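A single protein chain has been omitted; all remaining protein chains appear in their positions.
Moving on to subunit A:
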């Protein structure tokens, strides 16, 4: 007989945490679609969706229902297995990032202290990069399996764009890591929220700028939405998709957007740190659970602001041309990131060893 030595309470705790975080991410992504249309309406002096429910709040439900009801079409000449695998991969890689993000400090339930983080691994940031680089496959496999030249072109564009911007993103993160000296996201947040500690944006403004531009490119958002440039490629890599498989691709984009917003808040804006307040003394006066809720709320507000920035940029800036995109990625972003890294390294070295001359 196989005996499994597993702490049942631990498994249950993590399962509930994973379920909770995934449903919250899905909910946020759902209402991001609504918010996007509202923001677009506001920018273009329209009302946006306002028929379904108060302020059009039921619009995402209606859209989801519509996508479910649509006919499922799998093209004859496509590769059936990969055609179905593509959107699934896109969705899965979008969700996987949430595993290492700390959503709050700790809560206490039934005498157990529960960390509000699925896995505090000591290579948190590298894990995120690994997942990000997997995100390419959803697009590539879907685009290739459709057996459509436009889809294939869009998929190749998307993949090369994501690989190019991943480099600059990684280099901008390295400068941050030199300052914090840790790859664990939890430690990075704790360093920022410690009393007297500043948010990393104060030390790394250039790094943050590079990071946000690369995040736009990684999420395939305007101005870098070349993979779905409809004036050149019809509908991009998901041209042949219909029904909920198309929904998965579109939804994965919004989840990616949410995750990169949370990541930006975590890395550069203090994560779950409540601004202008000493969290440690707040825990003593208000109790652990209430503070954890406030911290989660603070992280969500920061993330919501970045989601708004994503939308703001989308409805303001026109799309890049492909050569401009590559030029920006390789000839502007990477040298800037290297420069940032060099300056940070020099400053860190001088701070640790003193002025050598």
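By our rule, a residue touches a chain if its C-beta (ideal position, glycine included) is under 8 Å from a C-beta of that chain, and two chains touch if they have at least 3 such contacts; residues count from 1.
As a working rule, contacts and distances are computed from a predicted model.
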Protein that the absent chain corresponds to, by UniProt name, given "Dipeptide/oligopeptide/nickel ABC transporter ATP-binding protein", "Iron uptake system component EfeO", "NADH-quinone oxidoreductase subunit J" or "Peptidase M23": "NADH-quinone oxidoreductase subunit J"
Touch criterion as defined above, residue of A:106, A:133 or A:289 at the omitted chain: A:133
Of A:163, A:317 or A:349, the residue in touch with the unshown chain: A:163
Residues of subunit A in contact with the chain not shown: 2-6, 79, 82, 121-123, 126-127, 129-130, 132-134, 136-137, 140-141, 144, 152, 155-156, 159-160, 163, 183
